[in-house]
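Removed from the display is one protein chain of the complex; every other protein chain stays in position.
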Amino acid sequence: MLLLVLDLIGVAVFAASGALAAVHARLDVFGVVVLAGITALGGGIVRDLLLGLTPPSSLRQWPYLIVPAVVALLVFRWHPTVARLRRAVQLADALGLALFVTTGTATALRVGAPAATAGLVGVITGVGGGVVRDVLLTEIPTVLRREIYALAAALGAAVVVTGDALGLPATPVALGAAALVATVRLLALWRHWNAPVAGPSPG
Amino acid sequence: MLLLVLDLIGVAVFAASGALAAVHARLDVFGVVVLAGITALGGGIVRDLLLGLTPPSSLRQWPYLIVPAVVALLVFRWHPTVARLRRAVQLADALGLALFVTTGTATALRVGAPAATAGLVGVITGVGGGVVRDVLLTEIPTVLRREIYALAAALGAAVVVTGDALGLPATPVALGAAALVATVRLLALWRHWNAPVAGPSPG
Partner (left out) sequence: MLLLVLDLIGVAVFAASGALAAVHARLDVFGVVVLAGITALGGGIVRDLLLGLTPPSSLRQWPYLIVPAVVALLVFRWHPTVARLRRAVQLADALGLALFVTTGTATALRVGAPAATAGLVGVITGVGGGVVRDVLLTEIPTVLRREIYALAAALGAAVVVTGDALGLPATPVALGAAALVATVRLLALWRHWNAPVAGPSPG
């Protein structure tokens, strides 16, 4: 139940990030709804395909369809000024990453995946929606660009896997992992933490 | 049997759309064949993966391989002048969308998917090939851009699902749904129907 609620909140914030990015790219209202839906559901669909759960749960349950559509229409109607959209996309994206890494890892553990597999599936679930969103808008995905992103996802997945291995209660672990991912990601954004870039010639 | 025939016609027209787009992008003959194949088979492969049907049917049946290759070579040799290619891509794409939405929805219903799942799988099947084609050519996919596209697909899927729920005969429903999708999409193209774009600042 907690998994479902966290997953739907993740769907909602990723839908918002997709819708905001679509408005920023000047897509029409259908494009905004479609990109919001793909961004919101993409990570979970990839997760279910990797775990052999077909058809993916998000294509079988109504809330997974209604939430992104409603969020997309709300964003389309009441989005902030275009000048502020980039920051709003980043904020929604960070929250979606946090929730999807957590629920993706937990879902994989629940169906019996070993720890390493579960962590990887969690990371892929978390970054998947944003990658698809950026690729469809012909941008290099955030996960590959300058800010700490994959690292935040990996930390969150590691916390969920470790908590499970230690037999800790799932709910506080999931909430703690999500909070950790969001905090690391947002600090990296706001403090302009960057990882090193390779120099132009060999060391 | 009707499903197979409609599916293969869809494969052929999507192959043509991929081949025309590849010629337009100045790809060589192998690139034209590969892009035609990916465009033609991409939607169906995604459909089968979502439904847990592996290996995908298009990788198991010869016609699915021969049809795109032959269409690609025909297009490569006798394509119209480059100036007219964009319109030819759009026409082939609209027909492929119509056929794949219909066959995708019907296939999902046949393997027991509930109505909403079947409709979504149909829409994904219909738009999938074109999305992959555009992404590979580093263009923002048609489904996200200005013309009515996702709406046409959703209408067609709704007709197939409703016809199935009412117990109507499958063949006329499938043909009617395909005709509806193609008509809406082509009217949107030719009449320049556009959906609204979000304004630059909040309402």
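Think of it as A and B in the order they're written, each chain with its own count starting at 1.
As a convention for this text, a residue touches a chain if its C-beta (ideal position, glycine included) is under 8 Å from a C-beta of that chain, and two chains touch if they have at least 3 such contacts.
Quantities reported herein were computed from a predicted structural model and do not represent experimental measurements.
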Exercise. Who touches the missing chain here, A:Leu27, A:Val143, A:Val160 or A:Val184?
Worked result: A:Val143
Exercise. Pick from B:Val13, B:Ile45 or B:Ala178: which residue touches the chain that isn't shown?
Worked result: B:Ile45
Seminar exercise, completed: Only one of B:Phe14, B:Phe76, B:Phe100 or B:Tyr149 touches the unshown chain, namely B:Phe76
For this session: List the residues of subunit A that touch the chain left out of this view.
Result: 49-52, 108, 113-114, 116-117, 120-121, 131, 135, 138-141, 143-146, 148-151, 194-198, 200-203
Problem set entry | Residues of subunit B (touch criterion as defined above) contacting the omitted chain | 22-23, 25-35, 45, 49, 52, 54-56, 59-60, 62, 65, 76-82, 135-138
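Methods note: only the chains that are shown with their structure count from here on.
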Exercise. Approximately how many whole Å separate the CA-defined centres of subunit A and subunit B?
Worked result: 28
